[in-house]
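One structure coming up, written as structure tokens, with questions to follow.
Selected chains from the complex are presented in situ; the others are not included.
Letters A, B and C mark the chains as written, and numbering starts fresh at 1 in each.
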Amino acid sequence: MKAAVLVFPGSNCDRDCKTAIETSVKGKVEMVWHQETELPSGLDLIVIPGGFSYGDYLRCGAMAAQSPVMAAVRREAERGVSVLGICNGFQILCESGLLPGALLRNSGLKYVCKPIELTIENRATRFTNAYGDKQTVWMTQGNGDGNFFADAESLKAIEDNEQVVFRYVENPNGSMNNIAGIINRAGNVLGMMPHPDRAFEAALGSADGAPMFKSLVDAVVA
Amino acid sequence: MRAMTTVTAPAPQKPEKSMAQKAADYGLKADEYAVILDRLGREPNDVELGVFSVMWSEHCSYKSSRLHLRKFPVTGPRVICGPGENAGVIDIDDGQACIFKMESHNHPSFIEPYQGAATGVGGIMRDVFTMGARPVALLNALRFGEPGHLKTRRLVEGVVSGIGGYGNCVGVPTVAGETNFHSGYNGNILVNAMCVGLADADKIFYSAAPEPGLPVVYFGSKTGRDGIHGATMASVEFSEDSEEKRPTVQVGDPFAEKLLIEATLELMASGAVAAIQDMGAAGLTSSSVEMAGKGGLGIILDLDKVPQRETHMTAYEMMLSESQERMLAILKPGREEDGYRIFKKWGLDAAVIGETNTTGRIVLMHHGEVVCDLPLSPLSDDAPLYDRPWVEPAQEPVLPLADVPVANVGDALIRIMACPDMASKRWLWEQYDRHVMADTLSDSSTGHDAGMVRVHGTRKALAVTSDCTPRYVKANPYEGGKQAVAEAWRNLTAVGAEPIAITDNLNFGNPEKPEIMGQIVRAIDGMAEACRELAFPVVSGNVSLYNETNGIAIPPTPTVGAVGLLKDYDKRIGYNKVRLGQVILLVGETRGEMGSTLYLREVFGLEIGAPPKVDLESEKANGVLVRRLIRTGVARGVHDLSDGGLLCAAAEMALASGVGLELKNPSDLDDHVYAFAEDQARYLVAVDEAAAHLVIAQAAEAEVPISVVGVATGSDLIFAGLCVSLATLRETNESWLPAYMSGKA
Amino acid sequence: MKAPPLKAKVHVFLKPGVLDVQGKAVEGALHGLGWDGVANVRVGKLLEFDLDGSDPEAAKGELTAMCEKLLANTVIESYKVEVA
């Protein structure tokens, strides 16, 4: 698998994503600076990593969404390339309109870092195929703005189209409908708050993130 | 640039004070000022006086403690660089090095808890990456006033969100720490932050300027009027009028820090850096003076070139500003362009602001005039060094067991597990990103005695901990100093790591008082003794004195931050995986040390009695045995015994593992003594039933006291008529802090 | 000589349907301190800056563009612009 991990000023999970892909599926990973206007050719996956792009000042992900590289991501996404946004990456995807909704301040108003249990709501995506019959998985999460919001109409559409991929078993932040991760209508852009990139081997407390990368590899082969 | 010899004083400020008066205002003593006059052969001007006052402040010169800090052992087979640089450096094999240090931000955090704590974290990270290391772990040791005190809740709220706000954004996991509450900190809280980084052992960067004629580059954020006189503020007592003296608060920008880390490491990798130094306390002054001074050179700076955030800044303000996220580097000849390319990429302000030379002087130009021209050597060589008078500090007498009041063991357990010092700090550490960098093996939440992070891409891991038991140090500074070191050593041992070296943060009151100076001297004696015996050298540290308000000093708090190495992280252990049927062994001797225990304080409100004696021989022998049990895979769970003694350690083990423990008292001691004595050098070790006799034999052979104290069974904690469910215990331990923070406790 | 810049003000606030958790927390805290008469607290952002130009109307157009592009997330936020 050939993947690109985007790097914005303030990204801090860029290396984690690279390691996760290399470790779990031996993928080839290129780091791409936010000023680039083109992405490498032949990508199977674009990862928008977690962190605090531009300090998360103003609004999480707002300034990163305006970066030159995001125009290229939009083009690739339209061509059907897989795009995975984790944490700040999810916020950037929402801010750039590639995913519906927005992420608000956590209802407790605090940054929350903890292992969290998720139900896999939709196993029929290229990101979740390899989870098999697994009902729930553990990953950790760490964010201050993970409270998913969409207006009534969008939320209904998200649910009706089975775009919810992960839900929290116990809601940590006030997210509507316990939403932890959603996918776009076309099924190639996924955003999620929990970190598969911190759960790719047992030593880290959970390896439940690894099947996500395996799914993507399977999707490439298929 | 060329140094000129005439010195033009900056425009006089309105009601002109005499220089001697100003010197006093800046915190210089009359005899210190006399030395300045003597060395210069003339009166200093404002800028020069400012430079002297910060360089000779307690914070920068260590004038009260330097003499005693020399007692610390600072060398060892793994020490690459001991105290004296920005941080200590140790060898962790395979050409890799670990760089770490701890530092206080006590005064700023009391004034503005969020920014004070945040900038404390930022400052300590800069000390570490300045030497070429990528920061990989953060710790913090916090001491707050009593929960009922008016300011405490707001301070906890602010400090914790400041630490999280900064570390989380930069993207370095906060993996361990400690938090105490005591009325002794009502007027002066302690915020000690530690940073641990990784570097290649042959790519360590130092601050000494290597040769003349090299460009001096400033990069990072712009300079504003932040925290002017912060270093001298950190060297005076608080009083009623501190509010007025209060400097403009420094505001941290963690985003800028993240960019600064990446740019600094990239600049270093490019080969352009000849020497480098962060701008910490006393900013541009201490960084330029130290770089030139350590190199035996001179330096000239043109302050007009300094990137400035505010208009009309004076030379004095620029030299004393403590604006955050700034660095000073000396580049190799002709490498300015490399620098500018990297700074531009990361969006940082940068400028060549000066040059090294051979004059042995620091010369500052502003608006085309020389505003400061000082010889460098007096700034460091003639810095005051005090052998302050001290008296042997008062010591709590040994408390005979017969005088220890008796409580119901179950009631006492609940009281202690729920008390502010023992209660779970989940509310706090859930606000810290503990997993970023994807190498965290253990952290505050996992049930280990130390935080552990992998050395990226290897089988190795670093174990880190921070420890001090101020009530012991107060009761007996010498034993308490020893204990802080021993507990840190024990915590590293208990996860299976080889303890390597420590950093320290010596927090005390006013050293001009002989009783306080006595605490400092004796605590250092005790620490040094323990470091020597345990082959645990001190490689970096920080001293914070004058932690007093209206004449009341904090409890003496010499915090120890320690680092250990695991060669194979699969051999790590915690107390979170004890399984039903396993046997619980107690390693170490229980004589019944009840003085200065949590039992006395929490159940009876008594803060009396000599603290537990630290026997370094047994500490070593017991630790070596425990490490062997871990290495050979026999130990299935290990927890050191500290606050609250055996029963509290057992309770923590049961909670972390989710299994019940049935314990007995195999000794002649009364149950309440056996349960809550805080004898040192002890561990609880869980082993498979079949292995127990073997382990006991091994211990006997090593002449280490060991006894069977229980077995893992059911879902209750059982001891001497006490039976409490894990659910109740958990509720007891978890509820205090969140309830307190929401105003309900 | 350069003309003095215009003074821009941009007020960004959550749309009525979006739960303002910060506002709610402030309200709770104010009640806790005894200010019971406080209700419907909303917390918004106020950005102030200098803007080159001399035509306030044109400037307003620019500000609106800035809001649409960056300063506000119109999924959840509304904005008002002002130039003096």
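Throughout what follows, contacts are C-beta pairs under 8 Å (C-beta built on N, C-alpha and C of every residue); 3 or more make two chains touch, one makes a residue touch a chain.
Since this is a predicted model, take the numbers as computed values, not measurements.
Chemist: With one copy per chain type displayed, what is the overall subunit composition of the complex in this structure file?
Modeler: Stoichiometry (whole structure file, shown labels): A x1, B x1, C x2.
As a working rule, only the chains that are shown with their structure count from here on.
Chemist: Please tell me the distance, in whole Å, between the geometric centres of subunit A and subunit C computed from their C-alpha atoms.
Modeler: Distance between chain centres, rounded to whole Å: 30 Å.
Chemist: Where in subunit A do residues touch two or more other chains at once?
Modeler: none
Chemist: Quick check on the complex: what are the subunit C residues that touch subunit A?
Modeler: 17-19, 21-22, 25, 69-71, 73, 75-76
Chemist: Enumerate the contact residues on subunit A facing subunit C in the complex.
Modeler: 58-59, 62-63, 66, 94-95, 100-102, 104-107, 109, 147, 149-151, 174
Chemist: Touching subunit B in the complex: which residues of subunit A?
Modeler: By the definition above, subunit A touches subunit B via 9-10, 12-13, 15-16, 19-20, 50-52, 54-57, 110-115, 140, 142, 144, 195, 197-198, 200, 203-205.
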